[in-house]
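Encoded as structure tokens, here's the structure I'll be asking about.
With one protein chain held back, the other chains of the complex are shown just where they sit.
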Amino acid sequence: MGRAAPPWPVLVVFLAPAFLLYTVFLVFPLAQALFFSLFEWTGSVRGGFVGLRNFAELFGRFPLNEQLPRAFLHNTIFFVVTMAIQVSLGLLFAVLFQRGIRGKQFLRTVYVLPFMISPLVVGYVWSLILNPTFGPVNAGLKAIGLDALARPWLGDPTTAFPVIMLVNVWFWLGFPMLLFAAGLAAIPEDYAEAARVDGANSWQVFRHVTFPLLTPVFGTVTVLTFIRSFNVFGLVWALGGVDGGPAGSTDVLGLLFYRTAFRGGVDAFGVASALAVIMFLVIFGAAMLFRAWFHRIEAGLT
Amino acid sequence: MSRYGRGSPASLAVLLAALALVATACGGGGTPTTTQGSSDTGGQTTTTKDEMTDTTEGSMPEAEEVTLTVWSWRPEDEDAYNEIFDVYEAANPGVTVEFVPFVNTDYNNILSTGLAGEGGPDVVQLRAYGGIQPLIEAGQLVPLDGEIDTLSNFSEDALKVSTGLKDGRVYGVPFAYQAFAVFYNKAIFDELGLSEPTTWEEWTNILDTLKGAGYIPISTPAKDPDTWMLAIIHDTIGAPRYGGRQFEKEVLAGETDFTDPDYVASIAMMNDLLPYLPDDVIGVGYQDSKTLFITEAAAMFIGGSFEIGFWRDNAPDLDLGVFRVPAPPDAIAPASTVGWMDGSFGVNANSDAVDAAKKLVEWMGSKEFGDLFTKKIKQLSPIPGTAPEDPLLARFGELYQESPVSYLHLVNFRYGDPRGDVLLREGIVKMWLGEMTPEEVAQRVQDGISQWFTPGG
Partner (left out) sequence: MTTQTVGTRRSFGRRPVEVAIRVLLWGYAGLVIAPLSLVVLNSLRPTREIFRDPIALPKSLNFESFQVAWTEANFSAYFLNSLVITVASVTLATAVSVLAAYVLGRYRFRGSGLLAVFFLSGLLLPFRLAILPLFLLLQSLGLVDTRIGLILVYAATGIPFSVFILSAFFRQLPGELTEAARIDGAGEFTIFGRVMLPLVRPGMATVAIFQFVPLWNDFFFPLVLLRSSDKLTLPVGMTRFFGEFQTDWSTLFAGIIITTLPLIVLFLVATKQIIAGLTAGVGKI
């Protein structure tokens, strides 16, 4: 690091392939799509420049003006709750695995298994399990006399969103767990050993040695979880439907975008593009803030 | 050291290949084309359309080899359509028809790109009423009125399904209509001494008797995304109460709106229905509600003519009947059966065989096609003189023809955002959850629709 960079022709050779492929096939179409938010649309045909009119529609049109803040709130809750559960469970499992347990390899593969299945399938399987009529969850509760707890899990606005967040944890937990496992494995054993020699118990070792050294991993997990929470789509679609039901209690930005773009009126494309611009600004801004924040913490540690 | 040597040549080869790919991609036209791409589509579409019509009419002889691609959102009908098109191919040598179905939920998506460029379909299955408008206004479909003869087989009401809101021209040949009524399990009705109701009293008696005997009287889904059924069920039960066709006329003319006390009362009827639906109905999905009916836990199912195929395939032993819900005592219109056109088939303006495509679509409006369609796809065809074989399906047709009423929101209030049916079904769910009163639901529907709907327009 900090060493003089190679001359620019060499840099270009290294950077150009990725830069071109990425710019031509991803950034360029996306930038174009964002730019489209300033135009009038009829179906998939672009009309004249309309300035910020699509944005005005987005914030002014009923019921979009109700749904947008609600979806934004849901995404935020989704991020906070997912973070809390995933970090604690993922870290717990990673720490437990580090102690060495029989069948570790098998268990670890099992934990990552849901991640490999399409979200639509995960959604289908869980809606079957939580089904109020045939589902084993309610049947089980009734069998042990807890009839009062049995409910239409995905049909009750108070439980639907929490259930979706839990299913999401089930779906995604393997990933933070792997990241933490990797982070733990990267910490040299001598650090903990030295602390133990100084008389620290295992909790103190964890709290004062292991935990701070995991800061970079927390950073990665936070940024990736944040991005994922604000882009979540397939799983919520499969469990709550495209309207984020029941009664909008599971509506998120991804669904709102999809509905606006592909189920709206004739001018749908412009309004949806405006929504995408807003989503991009929020996600990008917040991700950059998180990144800066973690860099500061790390800098403070070393 | 030898470790280093082993890995690198292979990796470098990969890198070189990657570089080559990128170079081809960018050199092959990236620079001149990328910026204009989309902005020109509008203009392009219209010019291509005219050119196509000219060239094909002028130079293409009838018997030339042509393959027509038909896009559809009905994967379950693939075999049936292939058999139907075999008949057309036999009568039209040189023509091959290829049926390509896509997953229903992503069909609109696929169309928005498929019709924007080349390589799309020649003939397109088109969504109904409001759903077709973005394609029409984008100039992506060929107008068919005055172009093909078989349009005369359809009533003006039927053609509304594929008519442009702004230009009033017709862009598709309707393929099916659906009707909604009450399926009932004859064995259960016999067991309890019940029969098809003709009065409101008999209807409520059926509900109470079934409930008393431990059956779920009516199986219905109300879990998103299957709430779409609710807006239709509302018309099935409530149209006589709010005034049916008369109300439709008045609300379109601006003489009344959805806050009308009769419309509010019809929404309240959905509340009265709730005790007779499955427990926790807001968690019951479409598939679940059908399972309750075929396993005979539920005695009735309010559903569409399109369900019959499912009953026949999955519960062939079930003895089923169908009836319409009688009008309530305070009704202001007679008992009626809800129905609507399911969609149409039209011609892609970007097709390179517009004439051959028109000819195929023209045939799809003929009695020959209608007969094949009812027979093989087992749905109701709007073409006069077509009679379905299945007695249950035939009964649906009779019920609708006797006293038709529109699926109000699909037929009239899907032309803008937010859609009327979405507002209504969300409202009904909130009402069932105790979060809204019938008045508030009606107000919500009115507020939403008035964002884009101008009466009398």
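As written, the chains take the letters A and B, and residue 1 is the first residue of each chain.
Going forward, a contact is a pair of C-beta atoms (placed from the backbone, for glycine too) under 8 Å apart; a residue touches a chain by one contact, two chains touch by 3 or more.
Here the structure is a predicted model, which is why all the values come from computation and not from measurement.
Visitor: Per the definition of touch given earlier, which of A:Phe59, A:Tyr191, A:Phe211 or A:Phe284 contacts the omitted chain?
Guide: Of all options in A:Phe59, A:Tyr191, A:Phe211 or A:Phe284, contact with the hidden chain holds for A:Phe284.
Visitor: With the missing chain put back, one of A:Val80, A:Leu128 or A:Ala192 would touch it. Which one?
Guide: A:Leu128
Visitor: Using the document's definition of touch, tell me which of A:Leu141, A:Ala200 or A:Val223 contacts the absent chain.
Guide: Hidden-chain contact among the options goes to A:Val223.
Visitor: Please give every residue of chain B in contact with the chain that is not shown.
Guide: Within chain B, the residues that touch the unshown chain are 3-5, 7-8, 11-12, 14-15, 17-19, 21-22, 25, 28-30, 33-34, 37-38, 41, 73-76, 78, 100-106, 109-110, 112-114, 116-119, 287-288, 290-291, 294-295, 306-307, 309-310, 313-314.
Visitor: Which parts of chain A face the unshown chain closely enough to count as touching?
Guide: These residues touch the chain not displayed: 1-6, 10-11, 13-15, 17-19, 21-22, 24-30, 32-34, 36, 44, 93, 96-97, 99-103, 105, 107-118, 121, 125-126, 128-129, 131, 134-136, 170, 178-179, 181-183, 185-186, 216-217, 219-220, 223-224, 227, 231, 254, 257-258, 261, 269, 272-273, 276, 279-280, 283-284, 287-288, 291, 294-295, 298.
The rule is simple: only the chains that are shown with their structure count from here on.
Visitor: Just give me the whole-number Å value for how far the CA centre of chain A lies from that of chain B.
Guide: Taking the average C-alpha coordinate of chain A and of chain B, the gap between them is 34 Å.
Visitor: Please give the residue numbers of chain B that touch chain A in the complex, ascending.
Guide: Residues 15, 18-19, 22, 25-26, 30, 34, 37-39, 41-42, 45, 105, 108-109, 112-113, 115-116, 130, 133-135, 137-140, 222-227, 278-285, 288, 291-292, 415-419, 422-423, 426, 429-430, 433, 435, 447-448, 451-452 of chain B touch chain A in their complex.
Visitor: Considering only the defined contacts, which chain A positions touch chain B in the complex?
Guide: Interface residues on chain A, with respect to chain B: 17, 20-21, 24-25, 28, 32, 36, 42-47, 61-64, 127, 130-134, 151-157, 240-248, 260, 262-266, 268, 271.
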